[in-house]
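What follows is one structure encoded as structure tokens, with my remarks underneath.
Every protein chain except one is present and positioned as in the full complex.
This part shows chain A:
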Amino acid sequence: MAEPILSIRGLTRDFGPFRAVDGVTLDIRTGSMTGLIGPNGAGKSTLFNLLTGALAPNAGSVSLKGRDVTGLSPDRLFALGLGRTFQIPRPFARMSVLENVMLAPTGQTGERILGPFLSAGRVRAEEARIRQRAMEVLEFVTLAPLADQPAGKISGGQMKLLELARVLMGDPEVILLDEPAAGVNPSLTRILIDKIEELNRGGKTFVIIEHDMDFVMSHCDPVIALAEGRVLFQGTAAEARANPVLLDAYLGAMADG
């Protein structure tokens, strides 16, 4: 087994008396497409928020590429190569699709207030380069024709693709996708899956929360199941399918709502 890109040790988070994530220990294999499943309230999104720095853990640690990153803020983690999308898409609504994507590269000279005035030439050159790369990324996720549309006016599925495009601009090594297929029509889901697989073949690591079992079982390896904040199971999709405890716990809880 290759060196894990993310090592999670005893990660714990409480909300008042409720323990949402309870001592999770996991290794995310470099280059894997890890599926994260579990009933609602199992702690999947909280785990994501802990990994991306949106929430601070009460206990435990996270390392990214062997470096302890516990408690770092989301902006630092993005710069270190960890990107995420949101369960409910969060486009910058009153900005164009292209601007949404052009925002993402870190350390732009023009992001300093006097940059556009003191280093005008350099900013112009950077902008041209970023714009070209943004258009390539939009081509890749099939959104190029919408580049000049306000991001708040595109469909929910297109917003999911836009979030993927934004994250890709930062060229992170690990991408956490929170329910990428939820609420997306089948043809866009197809595109999204194709793009994720293509990126995964290119070496990017994905961790994907998804309720669509067909998707998880046919594309993810390994599959990790959470229940009540703990790791209930980890293994291949085939093992998951054959695991009576998992079937019972997961499907049972799903049936309960």
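One rule holds for everything that comes next: a residue touches a chain if its C-beta (ideal position, glycine included) is under 8 Å from a C-beta of that chain, and two chains touch if they have at least 3 such contacts; residues count from 1.
The rule is simple: contacts and distances are computed from a predicted model.
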Of the options "Glutamyl-tRNA(Gln) amidotransferase subunit A", "Branched-chain amino acid ABC transporter permease", "HTH_3 family transcriptional regulator" or "Lipoprotein LpqB", which is the UniProt protein name for the chain that has been left out of view? "Branched-chain amino acid ABC transporter permease"
In the whole complex, of A:96, A:142, A:155 or A:200, the residue touching the missing chain would be A:96
One chain isn't shown here. Among A:65, A:153, A:211 or A:230, which residue touches it? A:153
Considering the whole complex, which of A:116, A:156 or A:183 touches the chain not shown? A:116
The one of A:13, A:166 or A:195 in touch with the missing chain is A:166
By the contact definition given up top, give the residues of chain A that touch the hidden chain. 52, 54, 73-75, 78-79, 83-84, 86, 90-96, 98-100, 102-104, 106, 108-113, 115-117, 123, 126-127, 131, 135, 147-148, 150, 152-153, 166-167, 170
